[in-house]
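All protein chains but one are shown in place.
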Amino acid sequence: MQSTDVALLKTLCGIFAPSGNESSLTTYLIDYVNEHKATWKVQPELIYGDEFQDCLILKFGQPKTAIFAHLDSIGFTVRYENQLVPIGGPETETGYILVGQDSMGPIECKLKDEDGHLFYDFGRGIESGTDLVFKSDFRETKDYVQSCYMDNRLGVYNALKVAETLENGLIIFSCWEEHGGGTVPFLCKWMYENHQIKQALVSDITWITEGVTHGNGVAISLRDMSIPRREYVDKIVALADASGINYQIEVERSGGSDGREIQLSPYPIDWCFVGAPEDNVHSPDEIVHKADIDAMVSLYQYLMKNL
Amino acid sequence: MQSTDVALLKTLCGIFAPSGNESSLTTYLIDYVNEHKATWKVQPELIYGDEFQDCLILKFGQPKTAIFAHLDSIGFTVRYENQLVPIGGPETETGYILVGQDSMGPIECKLKDEDGHLFYDFGRGIESGTDLVFKSDFRETKDYVQSCYMDNRLGVYNALKVAETLENGLIIFSCWEEHGGGTVPFLCKWMYENHQIKQALVSDITWITEGVTHGNGVAISLRDMSIPRREYVDKIVALADASGINYQIEVERSGGSDGREIQLSPYPIDWCFVGAPEDNVHSPDEIVHKADIDAMVSLYQYLMKNL
Partner (left out) sequence: MQSTDVALLKTLCGIFAPSGNESSLTTYLIDYVNEHKATWKVQPELIYGDEFQDCLILKFGQPKTAIFAHLDSIGFTVRYENQLVPIGGPETETGYILVGQDSMGPIECKLKDEDGHLFYDFGRGIESGTDLVFKSDFRETKDYVQSCYMDNRLGVYNALKVAETLENGLIIFSCWEEHGGGTVPFLCKWMYENHQIKQALVSDITWITEGVTHGNGVAISLRDMSIPRREYVDKIVALADASGINYQIEVERSGGSDGREIQLSPYPIDWCFVGAPEDNVHSPDEIVHKADIDAMVSLYQYLMKNL
């Protein structure tokens, strides 16, 4: 069994990276990988730069399967006056603390929701176009971790933990997932044209529901708003059975992920969403059971070897 | 004039192939083509396998135009307990009979719609993630055929009938059309990059409306939610006029097909929806006039020669 590296997860949850504005997290990850890779089983090649916008790819050995983990988070953009417009679909409770920065300096303000119209409450005006995110208040108990942005810093964390022992595979950190997408298309193009990768796993966080509950393992999603190819998800479930790792089957009607963009890409790439479940989705209080995180890392390790 | 091959159509309507889970129908078609192609005017090359997921392409001679016929049908996925979520947009009347299979064996159950929440009624629980489809009750009268899944087994049937005399062209059997798409992008890529195909016909079934009625010929759609390029649809209408075959002009505001994905592909491929109309859309009682089926086959034969 794994033991959750809470310090790393806490750091990730506190990095500013709303959709379209992910470069701080990209830079953090490049530095993190360069510092840690010497201790990893296989040294990955780091692929990034202009042709990848703010994405980062780690290439290990001879890849056959790709892990997608999106970097970006939900948040808010300052419109005019004290108005805000959402980035992605954030919960909007009056009193939530938002942070960011404009040319006048750092910002820590409060969110106000008046009948669905969003405003900030701050001692000065904030420049139009400034992005704000939830302030991270990271909490840990014996069984749980809690903060904004478990979705998807936990998916990123999972990828970094899997990286430690990964021999063959791609780890792809994508952008814009929470707000319309746009990097998965060129990432699919790159990975298919250069490495003929036809298998993807989406390392992202899902929802606690009546069928998926805390502490019962990582969720394998058989569908959400999109329907992955049955042959592929059946193979993953069969491997999960063989692994002995705790997992839960998820079946939903709504919700989407990088998987949707993989499916719509002009490449025959199969995908499956595999991730720990959280409660209080898209709020500053996203909460996940540590055992589900550990099951997530373990199952990814197993799948990347056996898929 | 053609004469409808009712036995083949009946068989096609009864094959289990909801979106994402089309492989039984793919296998059936591969076998069918291999058994029958010796009697066809031109022997097509069969193209399928891993790089095409569950799609199948038939290549005849020097192709200039492609026929797209989607294999998949609407249906339902078992969620938790006795809940169902839809695949595509099925009609949901309490009492409709659904069939499928899970690891415990074959399933024949009843659909229940309680204020838009969907359930199944069956003697045992069904495994989460199991797909169910309408049970085919195929009916034939002098003028009509009726069953679930005329949409789009009739489009598949049309393609197979056209195949018998086709000299040059592609027939492309796609997947996932009823639920978000995802194979047309790589199919367009393949057909454009390998054969520079710029012309497509969408072999699919449309709706009886105040402007498109039973027995008045195949419908040529000038638009639905998407608008095909005027120059191309004008050419098709002019050919239809020249052919002497019965046709009806369709103009709608909503509804979509593989045509939408062809238009959005990064290739300059024109498309036009040409198909017989049905009533009782997306129910177990889809009904089509035989003369419209025969007009559909005849017009495709003419267009594939003259376009």
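Going in written order, the chains are labelled A and B, and every chain counts its residues from 1.
In this text, a residue touches a chain if its C-beta (ideal position, glycine included) is under 8 Å from a C-beta of that chain, and two chains touch if they have at least 3 such contacts.
This one's a predicted model, so the numbers in the text were calculated from it and none came from an experiment.
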item	value
Among B:32, B:80, B:122 or B:267, residue touching the chain not depicted	B:267
Omitted-chain contact residue, chosen from A:12, A:56 or A:78	A:78
Given A:63, A:90, A:266 or A:284, the one touching the chain that is not displayed	A:266
In chain A, positions touching the absent partner	19-21, 23, 50-54, 77-81, 85-87, 128-129, 131, 176, 179-183, 185-186, 188-189, 265-266
Footprint left on chain B by the chain that the document does not show	198, 209-211, 222-223, 225-231, 233, 249, 251-253, 260, 263-268, 270
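Basically, only the chains that are shown with their structure count from here on.
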item	value
Superposition rotation for chain A onto chain B, Cα-based, multiple of 5°	120
Chain centre separation in whole Å, for chain B relative to chain A (CA means)	37
